[in-house]
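For this depiction, one protein chain was excluded, whereas all remaining protein chains were kept in their positions.
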Amino acid sequence: MNLFLHLAWRNLWRNKRRTLISTSSVFFAVLLALIMRSMQNGSYDYMIQSSVGLYLGYIQIHGEGYWDKRSIDQSIVVEAEKLQSFASNPQVTHVVPRLESFVLLSKGVSTKVAQVIGIDPPREDAMTGLAHRIHAGRFLQKNDTGILLGTGLAKFLNAHCGDSVVIYGQGFHGVTAAANVPVVGILKFPLPDLDNTMSYLSLEYAQWLFDAPGRVTSVALMISSQAQLANVRSQIERMAGEKTEVMTWQEMMPELVQSIQADSAGGILMLLILYIVIGFGIFGTIMMMTNERSREFGVLISIGMKRWKLITVTVMETIMISLLGAGVGMVVGIPVLWYLYLHPIPLTGDAAAAMVAYGLEPIIPFSMAPGIFIAQTVIVFSLAVVCAMYPLLVIRKLKPVAALRS
Amino acid sequence: MKRESLHIIVLMVFSCSISSAQDALEIIRKADELMRGKSSYAQITMTIVKPEWQRKMTMKAWSLEPDYSMIYVLAPARDKGTVTLKRGNEVWNWLPSVQKVIKIPPSMMLQSWMGSDFTNDDLVRASSIVTDYTHTLLGSEAYEGVECYKIQLIPKPEAGVVWAKVVVWISIKGFLELKTDYFDEDGKSVKSFVGSKVKSFGDRQLPAHWEMIPNDSPGNKTILEYDDLKFNISMNEDYFSLQNMKRVH
Partner (left out) sequence: MLIEIAWKNIWRNKKRSIVILTAIALGLSGGIFSTGIMVGIAESMVNNAIDGDLAHIQIHTKAFKDNPLIQNSIPGADTVIQQLRSLVGMKGVSGRVKIEGMASSPATNSGVEIVGIAPKAEASVTSIAGKIMEGSYLDSSNRNSVIIGKKLAEKLNLRVRSKLVLSFAGRDGSIIYGAFRIAGLFETESALFDKSRVFALDEDMTRLLGGSPTVHEIAIRLVQGQSMPEALSSIRSAYPHLVVESWKDLAPELKLTAELTNVTMLFFLAIILFGLLFGITNTMLMSVLDRIREFGMVMAIGMKRKRVFAQIILETIFLSLSGSGIGMALGVIVLSITQHTGINLSVFAEGLSIYGISSMLYPSVPLELYFELGVLIVLTALGAAVYPGIKATRLKPAEAIRTYA
């Protein structure tokens, strides 16, 4: 065995140029596969993050039965220490408590049904960027007694900053919730549905208004990455307490799951096509390499080398080339992807403008997940090894006399 | 002779069924009249029962049938002074804490009134039981030991009521609407309105204790207790005005 390895290795370096060409084809293949997969994963993660970051969060904690019934009666008491304990989980990046209900907003003779959310302003903004949507006036502060309205809502009520609107609805346990609130800011959302129905209060004020001291209807969590979701979810469940439900974004919005899956499936298709292309590239080089050496093989066989020994050495050579190419590819891939990870490719033009309008950053993001490196390197390596079949077949069928004359 | 008697028999049977339909309508009318009179004043304690909590509210209610009624909430403190006014098809709320009258839009009409199992819509439709349905007397049946007319109400085609059918048990003695069941198209009773504890209120006998029970949510119901009930007091349409909402007490 050792002899074969030795021979294979020396064979490689006998013809540097040829080895270099073959190795480089594997090297580039790995690099391209890494870049493509990293981009796909990056986009996939980014898409999830943007979608859940708009409002839902990766995980939410509610009172039992809240997600089905959406009644303020199913709100839960969450103390500051509880929020702190959620935040102390190293994977959790944001903890956002909310008290939500629907109410009537009225000004003059105009009355409209609206969704009102009591928020913790700095936390809410950190997660969803709500403050950036301020179109007029100012954002909310802690303990704020003012209200923010979507532009459509404000228009309907003919309310501007400084005007007061009446909130009327049902609070906790059926109590009447009624108050006069000044409009302190107007928000512009990309989706008109939101513009026409959303309004925001500070959490403390909402808790007073709905007679629900210390209560929230949901706590939304953002985590560092989709990959950690299951882990964090079980940890949170243990912390959440009785009579609560902990849900992931997939459980809250199953349609979103499928649409992302559909995207991912498309991505796999493209990856397969890439593999075919680079696979042929590698095959081509190996094929050429083998053909070039057919005279050499003919000589060896005619002077008595057993075919199977020759095959073994040649296959080892191919494997070594693949290992070398894949290994270098992976090593070089690390800094390349790292760079792209830190400096995602910016989009311009219409696509960028459209994304920005939705509150998304106009970039193509990349992922540094270790799984990518291992998976792609292994796959390309395997492709290359499969190509080793060619020299195997050629040598088996080789007619030494014909080869000698080529 | 035979033909004539056949005619007579047919006529009698025919007039029986017509008269039973008329009877049914009459019975319902009588019962409704008994419960509402031309006008009324009531003092009511409403208890909202939920699986996890309960809430008690007391209120005064004036009504001028069929189009006007006003409810003034006495307790608890947070809701005190809230007034609900119904004029015809429309409902307004007066909120003393913000000094504003708010009209309830169509989308809120089907939301619960004050957290109870009654909706704003129910307030508005109280008399619809007479006008929106065709009535058939199904016979008599005992309810809680009291012999009752059992009357089936089928909504008229244009009537904007969701029920497929309503069945009412009205006591033969006294025309008390003891139980009303509301059915969906599958024949399932979605909610029941039940009266008990008959008392004397002025010139009439009526149930003083009512329960509205949604049949698909166990542990939920709304209880109305009439602490006081006076009928045919002199009331004027003007009493039921948006301005008066702010003054009533």
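For reference, chains read A and B in written order, and residue numbers begin at 1 within each chain.
Convention: a residue touches a chain if its C-beta (ideal position, glycine included) is under 8 Å from a C-beta of that chain, and two chains touch if they have at least 3 such contacts.
Keep in mind that what you see is a predicted model, and the values were worked out from it rather than measured.
Asks: Just name the one of A:Q60, A:Q170 or A:T285 that touches the chain not displayed here.
Replies: Considering the complete complex, A:T285 is the one touching the chain left out.
Asks: Quick one: which of B:Y143, B:F183 or B:Y239 touches the chain that's been left out?
Replies: Residue touching the absent chain, from the options given: B:F183.
Asks: From the listed residues B:G88, B:G145 or B:P218, report the one that touches the chain absent from this view.
Replies: B:G88
Asks: For review purposes, identify every residue of chain A that touches the missing chain, sorted by number.
Replies: 17, 21, 24-25, 28-29, 32, 35-36, 39, 43, 113, 155-156, 190-191, 254-262, 265-266, 269-270, 272-274, 276-278, 280-281, 283-285, 287-289, 291-292, 295, 347, 350-351, 354-355, 357-358, 364
Asks: What chain B residues would touch the chain not displayed?
Replies: Counting only chain B, the missing chain is touched by 88-90, 103, 105-107, 109-110, 121, 124, 155, 157-164, 182-185, 190.
Just so we're on the same page, only the chains that are shown with their structure count from here on.
Asks: How far is the middle of chain A from the middle of chain B, if each middle is the mean of its Cα atoms, in Å?
Replies: It comes to 57 Å between the two C-alpha centres.
Asks: Enumerate the contact residues on chain B facing chain A in the complex.
Replies: On the chain B side, the touching residues are 48, 50, 52-53, 55, 76, 78-79, 82, 93, 95, 97-100, 102-105, 107-108, 111-112, 114-116.
Asks: How about chain A: which of its residues touch chain B in the complex?
Replies: 73, 104, 106, 111-113, 166, 168, 170, 173-176, 178-180, 211
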